[in-house]
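Below is a structure I'd like to ask you about.
Note that one protein chain of the assembly has been removed; the remaining protein chains are unaltered in position.
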Amino acid sequence: MNRSLLLIDCTDKKGLIHEITGVLRSHNVNIETNQEFVDHSSGHFFMRTEFSGSFDSGKMYDDMMKILPPNSKVKLTGKRKKNILLMASKEHHCLGDILVKHSFNDINANILAVISNHEILRSITERSDLPFHFVSHENISREEHENKILNIINQYNPEYIVLAKYMRILNAEFTGLFTEKIINIHHSFLPAFIGANPYKQAYERGVKIIGATAHFVNHNLDEGPIISQDVININHTMNAEDMARAGRDVEKSVLSKALKLVFDDKVMVNGNKTVVFD
Amino acid sequence: MNRSLLLIDCTDKKGLIHEITGVLRSHNVNIETNQEFVDHSSGHFFMRTEFSGSFDSGKMYDDMMKILPPNSKVKLTGKRKKNILLMASKEHHCLGDILVKHSFNDINANILAVISNHEILRSITERSDLPFHFVSHENISREEHENKILNIINQYNPEYIVLAKYMRILNAEFTGLFTEKIINIHHSFLPAFIGANPYKQAYERGVKIIGATAHFVNHNLDEGPIISQDVININHTMNAEDMARAGRDVEKSVLSKALKLVFDDKVMVNGNKTVVFD
Amino acid sequence: MNRSLLLIDCTDKKGLIHEITGVLRSHNVNIETNQEFVDHSSGHFFMRTEFSGSFDSGKMYDDMMKILPPNSKVKLTGKRKKNILLMASKEHHCLGDILVKHSFNDINANILAVISNHEILRSITERSDLPFHFVSHENISREEHENKILNIINQYNPEYIVLAKYMRILNAEFTGLFTEKIINIHHSFLPAFIGANPYKQAYERGVKIIGATAHFVNHNLDEGPIISQDVININHTMNAEDMARAGRDVEKSVLSKALKLVFDDKVMVNGNKTVVFD
Partner (left out) sequence: MNRSLLLIDCTDKKGLIHEITGVLRSHNVNIETNQEFVDHSSGHFFMRTEFSGSFDSGKMYDDMMKILPPNSKVKLTGKRKKNILLMASKEHHCLGDILVKHSFNDINANILAVISNHEILRSITERSDLPFHFVSHENISREEHENKILNIINQYNPEYIVLAKYMRILNAEFTGLFTEKIINIHHSFLPAFIGANPYKQAYERGVKIIGATAHFVNHNLDEGPIISQDVININHTMNAEDMARAGRDVEKSVLSKALKLVFDDKVMVNGNKTVVFD
């Protein structure tokens, strides 16, 4: 179905919905779904509209900018697949899940390549007919390692970079180049257990629930805007290894859910939080 | 906060959101939250808008009717408490939970009275300073019993009747008088285990999850539009009685959630289903 | 049904289950349910057995101590209600839920009294026919306040003290008197959002899930052994107040679940964690 997408992020003011839908009306398109949200504490307005019918996108963009406040962000796009790069380390479960979906056209993305600091995941990547770039981190500085990775990224120019259990810390210089474009899956229910070994931390704390969090990456470790979270129940019989094993299915499904939301343009960043039009 | 509510249920047509928000604009009110939904398979449009500011409600209603299709349902109301009647039988948990909330003004309703076919719940009702009407079902026909209950209901003229584990079957003649006004909590995850003894049925089937369903009551047993559902995990160590006990907290929270949605005017009936603007 | 309970907490060694069940066999009782757990990292053995039949409890206790390692903790008891004290502040939901259950004999405890630092909850307590002790914290030191409370507690000699949204911090001198006897409900999913205003913290972090944690209280704020936890999904439309309101049903059900487990003797403390035989 030929649907188009209108995404707006601007300062709130009276009559916005009326004027925006007025522009759509004047272009004679059909609204299929529509969602708005106003963050009254920050005075910000967010809107996501799916519509059908042909229209002059350049003119519609101009008409929108005329009625919107200054500094508004407007995105007018067809519903199309996003070009993405995946980064992984040694664990297979998140990458494998995304590759299977991709093989069957069950993800709204084109995977351009996979970058990894280990060789382990080469086979599963290449037999899915995708390029695999091994960039070892050993014996070089973090800065050098990231520069090598940047060189590869720049060849592909992805819209999103998905860290599918990529386990190296990325410097602010790196992440700052891809604001709101890097999605990470963290193996805990943030903000609990930030950093390394969250399952071991969870085991020692004796929690009865563990979880996973998908979030956009900013310069602070595990502190970027959260997209999606989920949990599973655990019990006293489980050690840290058992928790990690149980946690893998949650990480997989949380990342899968987050990617679907992001690639369907249903997530908008609002400060250090997200608006999710699900 | 002085918020007003606009609820619309009509046939879908092009430009509806623009025209409706146009009427709101012309009355100079401020939209606080807005949600719409179009059921494309039935061609029905649903909208719920919270707005603030003073306005001429009679004129706004007329202006709305002018731009809406024929047979549209428009409700313009302040955010106010609903007048409700509760009906219960022997079990205390759902009624007790609602009465506690009511005592602390933690429910968006005025409880007018409680009607029950047993005496057991008189004490908890009367010490919450509410009228209790005992209407025994023994030795009279279902029709007679329902007529007695109707007499009481008519004295109060409630907007909603909440069946808080009221366990007698209500005839179509009764339920037909209160379309979309009777809310029931059924102790299973519908459509599984319709009718009596769902926990016993669940036990025999060996399910690993049980649930509860809150729904509007229509003339068919347990088949009206579903408002809210939830589940809990169970295991092989539990017999039907254990399941019933575990199920009580789910019934309580599902009914509580459903009542909050209905009394906040967030539920609109769409055929035999509901649109929930949560 | 006349069931008895055997609870054992001791150093693990070979043949324990065989010898323990051998003692039970020699007393000719019938095992109804049996659960064991060995924490291999600490070398600790835990066992919970429900059995039926008459027996000489003094002799059985001695027989058990003969075959168990030194310093073993053995508890032989009938399945009976626990005597408890409740403490609350201003919020009604957890206390109200427990009082309703108590009114209908739906909790495995005898509530001896309610202690509160506000008057708000007097009415709901007294109309449930229970003593209410108002102990204001105003204009006295924390130590004085706790001493007044201790005086009341000592009159009742409860087996457990339940903090049902009691919001004052309790000193180590106080909590140290009731090791593994004070159960608290914390309005967050620990270890996230320790301390005050967890819903405000959750709102600012932009989490998509909030939760509640029931735990035994030790001398460190919110850091005692966790008994039970649960979560609910939230979304961007909710401010801190909305989250607090949604959180109340979770706090209620988590505390309810934890109390059921503790009062049914299904929880055993293992260091700073719990073994839950559910």
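As written, the chains take the letters A, B and C, and residue 1 is the first residue of each chain.
Convention: contacts are C-beta pairs under 8 Å (C-beta built on N, C-alpha and C of every residue); 3 or more make two chains touch, one makes a residue touch a chain.
Here the structure is a predicted model, which means the values were calculated and not measured.
Touch with the chain omitted from the figure is made, among B:135, B:190, B:217 or B:262, by B:190.
For the chain left out of this panel, the touching residue among A:33, A:72 or A:197 is A:33. Summarising the interface, subunit B meets the missing chain with residues 37, 39, 41, 189-193, 204-209, 211, 225-231, 235-237, 239, 270-276, 278. Interface residues of subunit C facing the missing partner chain: 14-15, 17-18, 21-22, 24-25, 28, 30-38, 40, 233. Remark: the residues of subunit A touching the chain excluded from display are 33, 92-93, 96-97, 99-101, 103-104, 106, 123-124, 127-128, 237, 248-249, 252-253, 256-257.
Rule of thumb we're sticking to: only the chains that are shown with their structure count from here on.
Superposing subunit A on subunit B by their CA atoms means rotating through 180 degrees, a value rounded to the nearest 5. Among the inter-chain contacts, the highest number of C-beta pairs connects A-C.
Computed from the mean C-alpha positions, the centre of subunit A lies at a distance of 37 Å from the centre of subunit B.
Centre-to-centre separation of subunit A and subunit C, using mean CA positions: 40 Å.
In subunit A, 37 are the positions where the chain touches two or more neighbouring chains simultaneously.
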